[in-house]
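A single protein chain has been omitted from the complex, and every remaining protein chain is retained in its original position.
The block that comes next holds chain A.
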C-alpha cells in the first residue's frame, strides 16, 4: 500500500511542478479544476464576501478612516481587553503544555493497552460537547462547588474562593479544553523518536537529567512548538468558555466583538477588533505552517 502511495505521489510530482517540460494547452492546464466550482462558489458567497465586507466596515464606519483603530489602542478599557486576551492565551498555553507533556510522554511509553486507554481518555474529553464541559466546570468551580469543598476539607483554604466569573475560571476551563491539542501532536512526535538515540546518550555518559534536557526535549521540539502555537491561536479566538466562566469586567477580544455587535450595534469598532484578531491569527498560523514538515496536498519533495 505504501508503495502505491509513493507511486501516486511521484506520478503527481512533475505535472504539478508546472510546465517546465512542455506548455500544456489552457484546457489541459486547468484540467479537473471545474470540480472546485460548487465549493468555491459556496465559500465565496457565504464566507469570503461577508468576511471581507466585515473587515472593511472597520475603516468605513461610522466615518471613513482609521478612527476605530485609534480608539482601540488609545482607550484604556479597550487596551485592557487586548492585554487580557494575550495574557490568558499565554497562560493557557503554558499550563496546557505543562500538563500535556507528561501525558504525551506516558502514552508513548506505557504498554500498548494502557496507552490506548490514555489516548481514548484524551479523545473522549476532546470530542465531548464544549458546552457540556464548560457547564460542568461552572458547577465544579462555583463557591459552593466540589472544588471549593474539597480544598476546604483539606484545610488548604478557610473560606470558598471565587474561581468563576473571573480570569481564574477562564484559565482553568480553557487549559482543560486545550490539553488534547498539545497531547496529540506531541505524542506523534515522541512516538517517532528512536529510543536508541536516548540509549546512545546514556551510554556516552549522559545522566538522565542531561539526557532529558539535551537529547529528549530537543527531539520533541517540533511537536511541542506546533502544538503550543496552535493552542495559543485557538485561545485568542475562543468565545464560549470565556463568556461563561469569565466575568463582565474581564473580557477577552471575542467577547468584546460580540458585545460591540449585539449590545452597542457598533459595527465599526467590532470590525476593527475583528480585523486585528484575523491578522494575528493568520500571521501565527503562517508560522505554524512553516513548522510543518509537509503540506497535506503537497507533492513529495
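Quick notes on this one:
Here is the rule we go by: a residue touches a chain if its C-beta (ideal position, glycine included) is under 8 Å from a C-beta of that chain, and two chains touch if they have at least 3 such contacts; residues count from 1.
Keep in mind that, in the parts below, contacts and distances are computed from a predicted model.
According to UniProt, the chain absent from the figure is "Polyamine ABC transporter permease", selected among "Polysulfide reductase NrfD", "Helicase", "Polyamine ABC transporter permease" or "RNA polymerase subunit sigma-24". Touch with the chain that is not drawn comes from one residue among A:66, A:146 or A:287, which is A:146.
When the omitted chain is restored, the residue from A:83, A:110 or A:157 that touches it is A:110.
Touching the chain that is not shown, out of A:32, A:64 or A:113: A:32 (per the contact rule at the top).
The omitted chain makes contact with just one of the residues A:92, A:122 or A:186: A:122. Although one chain is hidden here, its contacts on chain A can still be listed: residues 1, 4-5, 7-9, 12, 15-16, 18, 28-36, 38-40, 42-43, 46-47, 49-51, 53-54, 57, 99, 102-103, 105-106, 108-110, 118, 121-125, 127-133, 135-140, 142, 144-146, 149, 176, 179-180, 190, 193, 195, 198-199, 201-202, 208, 211-212, 215-216, 233, 236-240, 244, 254, 257-258, 261, 267, 270, 274, 277-278, 281-282, 285, 295-298.
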